[in-house]
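So the structure is just underneath, and the comments pick up after that.
Left out: one protein chain. Kept in place: all the others.
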């Protein structure tokens, strides 16, 4: 089986640094499938990285290694870590970049990577993506056991990302956590946060609230044909605000962190 | 043999959605070579997608599966289809995105994909690229026979893309169909549309007409050294307007749809 290694950084697509990470990986393990998640995380924006890997990792096959490098503290004392959940691994800096994984899993292990014989160079000053995280990901994907990299820690950084709150029997309050290329605003409210009620029934009777306005809930983008703001549960079963063939964000000034509620 | 799967979307390179498609593919078929054609099709621009895949598919090996997702009607009743020509497959929505393939082939099959056990989820509301088209492409590349996906249809959408017209014995009229990153304007007039006359003779005596001006025909970009507008037959044997080390589009206000003629 060809294991997969994913890469997520704020390095951009112009500079050669991402390709250098891939070169290092292939030098260790030339049978992997390397997939870019994105290299356009806003510079140094750890929360955006945390949400993006959180939205994406589960679409990859079991035992995929996800390499995430948004790392303003590179070269300082901040630790390199591996986070292991049931069937995925995550490699990156201990700066909160895996907080979404922590928030959505009861069981996981965090390893402080100390086994520097797996590094390309031990005194790397500016590019741990290439010199530390990539080779660790490549060896992990090649089957080196987790315990060979270092010891488990429990004092890792957890940003405590905003999670939706049930404020009454029928009210859930969340917020916008991601805005996509089309201007759709994805919230942190998942269908499962609404309990055991069926999606059909939710669509019939629920009301969505944002910025003091009530927003109609639809099944698909193309259920409407005007340019008003609507909501739906997207293919990830997350509540999302949209304008059909337009931008929810541009037309309505919505931004990350804006409160969104749903009354079931 | 490692089959190839190509991806063409309007999802952009910042969001993680393209990578989620790749994750789904690798979960089904981890021996494929996945190649991005582009993810920067102008939003919802089905014609641009149709031209881009039409310009590109034939450079891939036989049995490549081309996954094309520009899909403003996602979630509505529009059908998922597979188009099969002699040695390539195309997977995407039935909205005209394969019209260039229809226009340039006499023999092809169009299958309405109904076998939803190949889908990642059947009730996907917003992301058929990941939930329907990617897994279908992965199974197809793994060798699942075409007939397993559904039945042939003949009422698919065909946009009837503009094709060059022979308006007299010696005149062919076409139009600009693609503008590249360098500002070159590619037309829909192919060398073969000029008949059996040799390229050498065409270069000697043909005149190109655009916006009321006559344009000289050259062999290579570097055959000239001024900044006037010239034409050549490019490496796809398509008539193309260019400014040497400049932009044909910027300097001359050329845009997609502009009429271009050639007098043989």
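Order of writing sets the labels: A and B. Residues in every chain begin at 1.
Everything that follows uses one rule, which is that a residue touches a chain if its C-beta (ideal position, glycine included) is under 8 Å from a C-beta of that chain, and two chains touch if they have at least 3 such contacts.
Everything numeric here is computed off the predicted structure, so don't read it as measured data.
Chemist: Going by the contact rule already stated, which one of A:101, A:127 or A:243 would touch the omitted chain in the full complex?
Modeler: A:127
Chemist: By the contact criterion defined above, which parts of chain A meet the unshown chain? Give residue numbers in ascending order.
Modeler: These residues touch the chain not displayed: 11-17, 19-20, 22-24, 26-27, 30-31, 34, 43-44, 72-76, 121, 123-128, 130-131.
Chemist: Could you list which residues of chain B touch the chain missing from the display?
Modeler: Per the touch rule, chain B residues meeting the hidden chain are 1-4, 6, 8, 13, 33, 35-38, 40, 52, 55-56, 59-61, 64, 180-182, 199, 219-223, 232-236, 240, 245.
The criterion applied here is as follows: only the chains that are shown with their structure count from here on.
Chemist: CA centre of chain A versus CA centre of chain B: separation in Å?
Modeler: That pair's centroid distance is 32 Å.
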